[in-house]
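Complex shown without one protein chain; remaining protein chains in place.
Our next item is chain A:
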Amino acid sequence: MASRAVYVHRDPMLKKRDDFEDILEERRHSSDLRYALKCYTPVLYKGLSPCRASELKSMVLQSDQLQYVINQVSKEMGRTAEEVQAEASTILDEMAHRLQISTVRFFAFTLSKIFKTLFRSICVNEEGIQRLQQAIHEHPVILLPSHRSYMDFLLMSYVLYTYDLSVPVIAAGMDFMGMKIVGEMLRMSGAFFIRRSFGGDKLYWAVFSEYVQIMVKSGFAPVEFFLEGTRSRTAKSLTPKLGLLNIVIDPFLKGEVFDISLVPVSISYERVLEEALYARELLGVPKPKESTSGLFKARKVLSEDYGSIHIYFGQPVSVRALAEGKVNRCQFNLTPRHIPRKPGEEIQSFVNDLAYRLVRSQEENMVLTPWVLLAFLLLQNQAVGNERGMSLDELTEQAAWVRDLSRQFGAFLHWPDQLPPSKVVSSSLSLHRGLVRISDGRVQLALEMPHSAMTSEEELLNRAVIILSCASYRNQALHLFIRPALLAVAIQAASSNKKQEVYNSFSFLWNMFSNEFILCPGAAVQDFEEACYLLVKSGALQISQQEILVSGRGHRTLAFLANILDPFLEGYQMVCRFLYEATEGLTEKQFVPAVRKFIIKHLLTGRLRYAEVLSSDLQKNALAALLRLGAVQKLKGCQGALKVNKVIVNSLEDTLGKKQAVSRSLNTHGLFLDLDKNSKLILVSVSQRRKAAHSEGSRRSTLIPTR
């Protein structure tokens, strides 16, 4: 429960957000060349002793930290220190950026041209920029943008250059190195490259962490990286990766800097460039390797309208303020700080909470367009099998209703209130005409009509591309609805309207889906309270000491919310079913193709409602959840073979599938699904359950019955 204090429960309506300014506006009226050659004197960190990118290298190679590891490695591997040192130097050369201002100016010029053709506007909150400027002066700054597109880091550097702020150094995946010229160009504009995996390579890790830390400590430039690790193909935030975050806050924990400011940045695209690409990838068409020629082939994207981009620089987060009372910095007093060691439990849990908090604040400051809300409605309508679509009026009415609901939940919604809702709806639809079809005043997703030349499987995949693309827009607002949606399903599933029963059911779902959505570890209780608060506030629920009651007008809200989770429930259920039927010796590698095949088979029989369950993201998350809950285990030394606990998986499938029936079977069956002390799923009998409930009081969270 360490996250309790990091996680702050606020009234979303009170959230104040800054206004935006369009930075392309000026670019459309003045010379790009002059802009690229403007006088550029960014504010610097006050503690900065000036140093060039090349000097960083020798600082890294001579650092105590690296020298220690070099000696260690040379002893372990029986190589001379010089050899290892040379290897470290090579690693560093491969990694290091060579930031130079002329390249930045070149990008400033070309990107201006490109952005003006692609986007209607690039809107930035200027107050955020001012806060950032102040932060850069006072402390080392880490920029943490959301990651939805390759555009992200070009955009970031472009914006910072525009506002005369230090261009950041950016941790980029090694895959960019494949793009010959572009890779080098990126390097010269501040990107440094890290291998995607270097698990056991001590030397690589040491070079990498020391390189990043020296940049942080010296305040050389803001360090930028993506907490999510990779671009989210689904537009849902990804579970944060902790490696780099651990590295950058280490200098604070060890007292080498007074504080570090973490600045979450939310970049929201009205239309994502990679839209259809992502959907294909999720369906199993592998992602094309980055290459320069590929980039030029992508030129056709230049002719399309990608709407607006909103970039919101969030409130800088002080690591010092958050670590107060959570991390005892004295733990570094008794060993020299340059000797690498694994962060202890206290630090791990602090960093984990911190990462979730940052991702949540990225989510909160994402600007949602009306189209995002339309995506909810269109997908839900499609799923009920309505072949004719919705009438425009109906869609408009429902959209206005969802708009009001989302505002009550604190959405950062960019809905032009000065226009009549019908106008807003139709203009959103026109920007996304690739995904929707309007005929006879009725709107539906642009799913292709049955075609004789295609196999039914091809046809299914084509439909899925559209649905997944559309879902990626819906997903942009999932963070807003996820907690109330879990509660809505929990209320349906609970055996009674007793608060404790509802909570038990909520907590089960919460546990099940915490790989799918951003749910801070250990914060089930707070999430439950937040969901209750929001639904009471919107008038959907009435909550007394003991009971949760659905109000008269609450049914529509709860139905809408519960619907949101349906595709996920169905998907997880299918994964459970697949695992139940899977043969011995299934490996992790085989899992995704196999489960895909299995699901396609079921989809073709027409028994499933959601083509979304084809998303490999969902399938992987489901597997991760089952592994976490102990329903599936990875066998060591069998090339990732999976050992499935069939009884539990089977019970889970039932529980997920029969959410309505659950309440009636509470007292009639012998065994219950429960979590043990280590948060693993187990089956217990009624009597065991009672005993446990007696001995542990109401601390027990998940008590979902099964046959």
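Following the convention adopted for this analysis, a residue touches a chain if its C-beta (ideal position, glycine included) is under 8 Å from a C-beta of that chain, and two chains touch if they have at least 3 such contacts; residues count from 1.
As a convention for this text, contacts and distances are computed from a predicted model.
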Pick from "Mitotic spindle assembly checkpoint protein MAD1", "Alkylglycerone-phosphate synthase", "Chromosome disjunction protein 3" or "Ribonuclease H2 subunit C" the UniProt protein name of the chain that isn't shown here. "Alkylglycerone-phosphate synthase"
Can you tell me which of A:52, A:75, A:113 or A:329 touches the chain that was removed from the display? A:329
Missing-chain contact, candidates A:25, A:76, A:93 or A:256, resolves to A:256
Per the definition of touch given earlier, which of A:241, A:337, A:537 or A:620 contacts the omitted chain? A:337
The missing chain sits against chain A at residues 47, 254-256, 258-259, 328-330, 332-333, 336-337
